[in-house]
Each structure stands twice: as C-alpha cells, then as structure tokens.
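Yeah, one chain of the complex is gone here, protein chain that is, but the others are all in their spots.
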Amino acid sequence: MKTKIRIGMVGGGQDSFIGSVHRIAANMHDSSELVCGAFSSTKQKSLDSGKELLVDQSRVYGTYREMFRKESKLPEDVRMQVVVIVTPNNMHYPIAMAALDGGYHVICDKPMTTTLDEAVNLQKKVKQNKRLFCLTHNYTGYPMVKEARALIKGGKLGAIRRVVVEYPQSWLATRMETAGQKQAAWRTDPRRSGPTGCMGDIGSHCHNLVDYITQLKVEEVCADLTTFIKGRPLDDDGSVLLKFNKNARGIMWASQIAIGEENGISIRVYCEKGAIKWCHNDANSLYVSHLKKPTEIYRTGSEYVSENATSATNLPAGHTEGFYEAFANVYRNFMTAVSDSLEGKKVTASKYDYPTAADGVKTASFLHAIVASTKAEEKWVALQKE
Amino acid sequence: MKTKIRIGMVGGGQDSFIGSVHRIAANMHDSSELVCGAFSSTKQKSLDSGKELLVDQSRVYGTYREMFRKESKLPEDVRMQVVVIVTPNNMHYPIAMAALDGGYHVICDKPMTTTLDEAVNLQKKVKQNKRLFCLTHNYTGYPMVKEARALIKGGKLGAIRRVVVEYPQSWLATRMETAGQKQAAWRTDPRRSGPTGCMGDIGSHCHNLVDYITQLKVEEVCADLTTFIKGRPLDDDGSVLLKFNKNARGIMWASQIAIGEENGISIRVYCEKGAIKWCHNDANSLYVSHLKKPTEIYRTGSEYVSENATSATNLPAGHTEGFYEAFANVYRNFMTAVSDSLEGKKVTASKYDYPTAADGVKTASFLHAIVASTKAEEKWVALQKE
Amino acid sequence: MKTKIRIGMVGGGQDSFIGSVHRIAANMHDSSELVCGAFSSTKQKSLDSGKELLVDQSRVYGTYREMFRKESKLPEDVRMQVVVIVTPNNMHYPIAMAALDGGYHVICDKPMTTTLDEAVNLQKKVKQNKRLFCLTHNYTGYPMVKEARALIKGGKLGAIRRVVVEYPQSWLATRMETAGQKQAAWRTDPRRSGPTGCMGDIGSHCHNLVDYITQLKVEEVCADLTTFIKGRPLDDDGSVLLKFNKNARGIMWASQIAIGEENGISIRVYCEKGAIKWCHNDANSLYVSHLKKPTEIYRTGSEYVSENATSATNLPAGHTEGFYEAFANVYRNFMTAVSDSLEGKKVTASKYDYPTAADGVKTASFLHAIVASTKAEEKWVALQKE
Partner (left out) sequence: MKTKIRIGMVGGGQDSFIGSVHRIAANMHDSSELVCGAFSSTKQKSLDSGKELLVDQSRVYGTYREMFRKESKLPEDVRMQVVVIVTPNNMHYPIAMAALDGGYHVICDKPMTTTLDEAVNLQKKVKQNKRLFCLTHNYTGYPMVKEARALIKGGKLGAIRRVVVEYPQSWLATRMETAGQKQAAWRTDPRRSGPTGCMGDIGSHCHNLVDYITQLKVEEVCADLTTFIKGRPLDDDGSVLLKFNKNARGIMWASQIAIGEENGISIRVYCEKGAIKWCHNDANSLYVSHLKKPTEIYRTGSEYVSENATSATNLPAGHTEGFYEAFANVYRNFMTAVSDSLEGKKVTASKYDYPTAADGVKTASFLHAIVASTKAEEKWVALQKE
C-alpha cells in the first residue's frame, strides 16, 4: 500500500506566510505528511507552532541541526525523508547543504541562495550526494504556464522575438518594515534577504518564468534598480533590458511599490508567427495569437489543451485553480520523483517537471548580473557562462 | 491538544468528481481526517477506492448501512464523527436520515433532496436529533460573496430593486450521457437526479447564492424549463422570472448547453443607491457601484474588506483563491461548529456561516415551484409558505 | 461630380441629445448636408438652434408642416431630399406620414411609432409612396454585430438554441424627470413616450438586435415590466421570457435603474455547435465559441472578418470605432440607397443593410405583446401574425 512521504520543515512558524502555503500545497494531494519541524528561532515558539500544526511535540526541535541529528537516529520508517526550507533567504544555503549532507531530499523556497557562488556550490552538492532538490518557483505550476511552454516548444509560433515580463506589487509602497510587519522586515534587510530586495524576491520569479516558458538563455542585461522608500537599504523596484540567445530581446520589470497592483506577474512572448500572453490575475486563461487569425483564449481544464497542462489540472474547466493548486502541482511532481527514488527508480528531474538546483543557479546568475549592471557605467553586462 | 475530526464518506469513489473536491476541501485546513468510507456501489470498488485514499481497509464498507452500524461499535475516540454524502441526488435523503439517526453530524452535497417533502422531513430530523447539518453550497464560501452579503446587509446600497443571476455551462451541449460519461449519466436520469436536471444541479446554486447575498425571499416564480438535447428526459436549460418580498424583482437562468461557458455563475444586485456584481470567472473581485461615483473593485485579501470576507481568506491579495479554497471555507466553518459542539458548546448555525438544512428547504421549495410553473398555464406560481 | 444629399431635420434643437448624434453621423462620411430644419417647439428656439448649426436662417422653420410646405416650393436642386425625425416618440408617426406624403425619404429615430397600428400604417405608406425609410437602430451599425449576423447566417454554429439579450442603464435610477432633465421628462411621460418607457426606449433596441443577428422570430412572450421609482407613470425596468420559431428560447431584460451600468446592451446566442457574445462596452470585440475549441476574439478591422463587417469599418484594427461610427454606418448605408434611388436605380432595402419600416413593425409588435403580457394572467402571449 502507498504510504505518505514524511516531511520535516525548517522555518514556517506562526508568523510565516510561506510556511503555511507549503503545508497546504503538500497536503493537497495527500502524498506527504508533516512529521517534524524546527519552525522558529526559539524552541518555545517552535513548540507552540508544532502544537498548532498537530506535530508530535517530541519531534519539534529548537534548531535545524538538532532536527537533522535526532531524526537520523529514528528508525528508517519513522524519520523524515524530505526537508522543507521556508526561512529567510540567507538561511537557505546552510540549511540545504546540511540537509543534503544528512541524506535528505530538499524542497527550498526561492531564491535558492543569496549569492551566485552559494548557488553553484549547492548545485554541486545536489549532484554529489545524489539527492533530489526542488526550488518552489510556484508560477510554473499553473496549467496555462505549462501550456505556454508546450506551445512555444511545439514550434508553431515560430522563433521568439520579444519577451515582456513584469511583476508589480504594492505591499512595500510604504515603509511597512518599521511598522512591525515581520515579512517586510526581513525582506528589506540585506543581511537576511541578500544583495537585492525586490529582484531577489519577485524578479527571481520573472526570470524563472521566462526561462521555463521560452527556454531561451539571458546572455546580457542592462539594469536599473531603484529604492523609492527613503531609508530602505535594498531595491524596491527595477527595470532590466534583456538580450537572449537566438537574437531575442526583452524587458523585465518588477516593483513592490506599485500601488493598485497585487501579485501581477505576467508574461508576453512575441514570436515570428504568433504570440502568447499569460497574467497571474487571470491565471486560468492563456491568450494565444496568430498572424491573421483571431486571438484564442485557452482555458485550464479544456479538452483541447496539451497533456502538459492537463496533468497539472485538478478540476473541470471553469473551476478556478489558484495559488495553492499551482504550488501543489510543484509539490506533486517533486513528491512523485521522491517516491520513485525511494522505490529505487532512477530519477531524471526533467521528466518530472519541477524546478531544480540548476534553475536556481540560472536565476542566481541573472540576479548577480543585474546587481552588477545597476552599478556599471557600460550598457550591457554579460551573464557568467555556465 | 487539538485533534482532527473523523470523517466517513458515502460515495466519492474512483469515478466521482465531487468526492475528491470534498476530500481536498476537508484536508486544506487540516481540521479533519478521512477514517472510513462506503465509496462505491460494490464492495470491491469501494475497497479499491479506499486503497487509493489510504483509508484502512478494515474501515472500507460495502454499504452506508454497514458503515453506520459497524462504526457505531468502534470505541468513541476512534469511530467517525461526521458523515459526508457525495452520492447521486436521490440517495442524499435516505443516507442523511440514517446518518442523523446514527447520531452523526452530516455534510451533504447539494441539492439536499430530490423533493420538497423530503427536504422538510430532513430539516425536522436535524432539529429533533440535535445534530449539525451542512449543505455544500460552495459558492457562498468565496470571500467576495461574503463581502457582497455584508455590503447588502450593511444597508449603504439601499433597498434591493432587481436581481440578475445566471449559471451557464456547456458540458451537456452534446449527449454526453450516452457516451459513457458517468457524471452526465446520472445527472440526466430522473431516477437518480430527481424531477429537474439543470435546475437541480446548478439552478439550485443560483437560488442559494441569491438567498445568501440578498436575504430576500422568492415569493413567486414564472419558469420556462427546456430540454434542447433530443432524448434527454430532464431539463438542460431554463429561465425564471422572480418576484421577491419587499417588491424586488429578478431573473434567473441556467443552462448546461451554453457552448463557450464553463462554470459561469454570476450575480448582479441593483439597489436604490448602488449595486454589486460578482462573477465566478473572476471570483476574487467584487464590483461595487454607487450613484454618481466611480465603480470600485473590491479584491479578496485587501485591507478594506470586511471581517466576513477576511475570515474566509487564506492568502494576501493577488494570490488567487479558487474553487477548492471556497469549498474549504464551507468545511472550515462547519468543522469549527462541529468541534465546538463536540466540546459541549451550544452551536447556532448562523454564527458559523455555513449552509444548513433550512437553506436546503428554501431551495427545494424554489425548485418545486419552478417545476410546477413550467407546466402551469398561469403566469405566476407562488412558493409554499414555510 | 458627386453631390451631397440635402437633409432637413425635425427636432434636434439645443437641448436634444439624439439630434446632435444624427448630425455627426450624417457628417462623418460627407455624403449629406443639413440644409434646413424645424428644430424646436417654438420658432425662436428653432432659429437659435439653426444659427448654431450654421443653417441658413431662411430655411429654419417653426413647424414641420411649414418646412414641408415651403421646401417643396424651392427649386428641385435646392430643396431638401431627406427628412430626419428626432422628436419625442409620439411625433414620429404624424411627421413621418406627412414627410412621406410630401415625397421625402425619411430617417426616423426609434421606436418608429408608439403603437402597433401606427407602425403598420406607416409601413404601408412607405410602400405606397415608394419612398425610402430608415429607422436608426444604431447598434446594428457596429461591425462586430454585422459579423455576428454573418456567422449565424453562415450556419457553422448550427441552429440557435438560447438567446440572452440585456440592456441595463442607470440614468433613471433617481427621479431625474422632476429635476429639470428634459430627456428624462419626455421619456417618462406616456403622452410623449407611448405606452412603455424603458421597453420602448431601450427594450426596442434589444428586440431589433436579436432580430438582426439571429433572424429568428419572436412568437410568444411572457413579460414582467416594473416601475421602481415612485410616481413614475411608465416602466423603468422589465424582464421578458421569449419563445422563438424553430424551438429557440430566450430571455430579455432591460433596466434604466441599474446603477453602475451605462449603455450596457449585450447579446449572447448559444447554438448547437458554437456561440457568440457581443457587448456594447467592448463593441469592437466579438467572442466566438466552438465545441471543444478555444473561444476566439474577433476584432473590428481584422483581416479575417467577413465583408459584412469590413464594409462597415473605417479604421485599421485597434482604432476604436464607437457610437458615432456605428450610427454613421446606418447613415452611410441609407444614404447610398437614397443616392442610388435619386439616380433612378431600383433600391431593395435588404441589399443596403439598414433598418427599415418592416423592422419597425416587428419591434412595435413585440412591444405591443409585452405590454399586454404584463397585464395578462396567462403565461404566454402570442405576437400578432404579420
């Protein structure tokens, strides 16, 4: 009989937003259960969170190191199998490295690390230790994003010419971080968030979304990152010109001070014979245009969409699948890979369609380049060759 | 320490659509667990479904009667506490009556029963047995539907004049029921679906949505139900003129043959000083209009919305909450009521904001009247006084 | 060399809304010029309006009778050729009859007359006198409405099953008519507006739009007209169930008290194999749905639309064509017919695609039936056979 995969969580305690998202996503398809955690910075807070989450108090730990050590001593059919990392950015790297060294598979929130060097090291470690690693770039979990990728890959739309990707938000339009909002506090703090604020937080999603859908490589960037809120040490807004391989061009912008916007990530890809548009605000639609024909509205759950989208769809067309469902699709695919791996099958990440450490390195390289470009006097800054 | 409420499910086996929706909704807030079930018409199918659902095979039953009988013999802290009914419509009544007699709380998919008499009996039984009963009219679980209700109730928009409610779908635009689609087969079969097809299935949602948001009573109807697909014994489309108390008027239509439509339930309420519009296709927005002012777009998760909506919201604004989340809100509210009841608190349904047997009776009365009206020669048919 | 057709206008003075619309529509394609008018109820007001409109004062008249009489004595190459009637509804009939008797072609605002009898008489007169008559149902002038008609006519979408047409407005949501608003004053006055208010004013457009696009006949109606504003003698809101020939069904509603709505006429036609949707708010788009394919967005000015739409399009796609342009399309088609007629060609209205007296009779018959139905106790009222 099928059993649930056992998850241990680092971070994600009572004040966390993303911890709860991960738990609901993990729950949705019933493939895993939360068995232990080091949820907070202090043991007592961790215990309190564990109580709420119905986790056995004996398996709530004060630190991730304690968790990895003690879990490893539990019987094999009891101890956790996958570590979920939902801490501030600066902790992703040490925790992931320790988890991999502990022999655990890892699910890590984005951005993977705060520097490119760390990202490269982490990717190496994943390979060396032959563990599975999933980076939760959740927007790739939407069925219509998968459909966009399939359409571009299918070739009917022709070569890509121009990409427009944006991610406007408004939540940091005022100085929330000094008003007791913990999410805002660490995200605008370079020690915890890393060298970029807005770009690391949501520009990273833009990059991953472009990468996933277009399968192009960003080769050069010209970036202008800005901080609009006085006293904030990190960028809260920025624009980037993009040069891709295959002569494609593009533009990316992200902002956390764009009043009226919520989580408005969107992408438009203009090709030789057609184009696609996808907006998070209307995530179950994909607009597909063709030369001299009416634009078509592809819809999640419809009969005519490809297997790539269908396999990520839970409900008939018209039953909106939202943020949790997309996130749960990332989890489902990764958990299938973990399950196959536990059964001794050979697992190739690309078959399972989830974001990997390699994706994390690509985004880290992009972020590295745009931070450099913002300070540069020359127009174009090349990304490091992989 | 908090414990999960134990659920037993009747119906919802491998071919079911709504069974899986109930399970995911129940799972989402981690407040319940599925402990047993009579999932299918045969024991073997039920066992197979149970295996997939990770339910202990010893608690998978061949019939609901067997389940009620055997569960009642289990220790009190083991046996199921709530029965979830997700069978074809005609079975809701006998199962619910038996469950209530067995002392279980009940969650029942809509429509509550196939006749008004049954509905009235069921409501009486709920009262007599002092059990809790939840009817899963899931659309009332959307935060912006709750906001609409709060706005109307608040009185700023003035008295209601006109209501327009519709629910167009396309899935029965061809004769699916003879093509092996099981969902279509029972929904178009009067023995299993009851005296109406389209109206019982989705017109019932329209009625409940109007009732919930406007708090008006339908007093008289003039209905024209139709069957467009040859050979189909039940209505697949229909329109109804509505007279409400307080001199309000309205129109309702629903269709299962409306090509291009998915699950397009929407409602517009025009009042003396303003109006609201809500569409399932854009479920996280509520359009609020006022005399001589710009229309406002209220959004799920925003700071300015009322507690009614906020308490049904999981995520910050812009993180789309979809069908499962709305459904899970119904579950969450009901499970809170059940939990309070199990702790010995007195539970008044209206405080917990979930659809009850009384709502089921109101909708049954409405459906009864429109079926009568379709056959009538006089223009208006009055609903039975409650 | 081409010359402009000479227009005389009855009504449309300084306070008029629709008079100015007719003049701009007439001007747009430069095919006509305003040469004379009886613009207002008094000679002085008429002269003032004429001055503003740059009409020679000698050809500004105190009454339409004076205008018809005096113009007829002018040289043939000077006197007006077409009478435009833009008065309150009750005057359409006597003026049109007199104009036709004077030998003029006629453009008349809708509704054609206030009673069915008048409509029938007027149609007869048009035939007898062999004059051309245009009824300005301007919504049929939109290219995407013409495309909708062509698509339905083409047959690919299959037989029509259900029609939904609506026209919500808000401008009479308060008692404007007692607040000095002249438009509101005559439109809510039965002596000037006729036996219906909302229905005659905008329900008439709904009927004509359905008739034009579907080419079905309304055979029976069940109507519920209402007055929401106390003291208003005519309906300001209403709903109608529709039975068409060929077993099609439908629903129509119109309201002048629907706060938040502007001129929201829209139509949806669901057929056996597809469907179309058109909304005035987004008049340059037509949504075309098909079984098991993505919905397509047809756009005014695109290469793939039919000649019917293209010939009514002035600008490349994306250059919004609005209310005036649609109105001007009605004018253009009619003026082409007039021009051909003046050149002695035989003119068959259907070739020129403009609304005729026959259309006026159909709508009058519809309005007659819904007024009767509102008072009736039986459910269905049949339209008179033509």
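Here the chain labels run A, B and C in written order, and each chain numbers its own residues starting at 1.
Keep this in mind: contacts are C-beta pairs under 8 Å (C-beta built on N, C-alpha and C of every residue); 3 or more make two chains touch, one makes a residue touch a chain.
In this text the structure is predicted, and so the values were computed from the model without any measurement.
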Selected residue (touches chain absent from view) among C:Val10, C:Val35 or C:Ala283: C:Ala283
Contact with the hidden chain (one of C:His92, C:Arg187, C:Arg232 or C:Arg299): C:Arg299
Residue of C:Gly154, C:Pro233 or C:Gly322 touching the missing chain in the full complex: C:Gly322
Residue touching the undisplayed chain, where the options are A:Glu147, A:Asp201, A:Asp237 or A:Asp359: A:Asp237
Residue, one of A:Cys271, A:Ala317, A:Ala337 or A:Leu367, that touches the chain absent here: A:Cys271
Residues of chain B in contact with the chain not shown: 288, 292-299, 302-304
Touch residues of chain A, complete complex, unshown partner: 161-162, 164, 166, 168, 170, 173-174, 222, 224, 226, 228, 237, 239, 241, 243, 249-251, 253, 255, 257-261, 268, 270-275, 277, 287, 289-291, 295, 376-379
Touching residues (missing chain, whole complex) on chain C: 1-4, 17, 20-21, 23-24, 27-28, 30, 51-54, 169, 171, 261-264, 280-283, 299, 301, 314-325
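In the analysis below, only the chains that are shown with their structure count from here on.
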Distance-maximising chain from chain A - centres being C-alpha averages: C
Euclidean distance of C-alpha centroids - chain B vs chain C, Å: 44
Centroid spacing, where centroids are CA-atom means, of chain A and chain B in whole angstrom: 35
For chain A paired with chain C, centre-to-centre distance based on mean C-alpha positions, whole Å: 56
Residue numbers of chain C (touch at least two other chains): 295
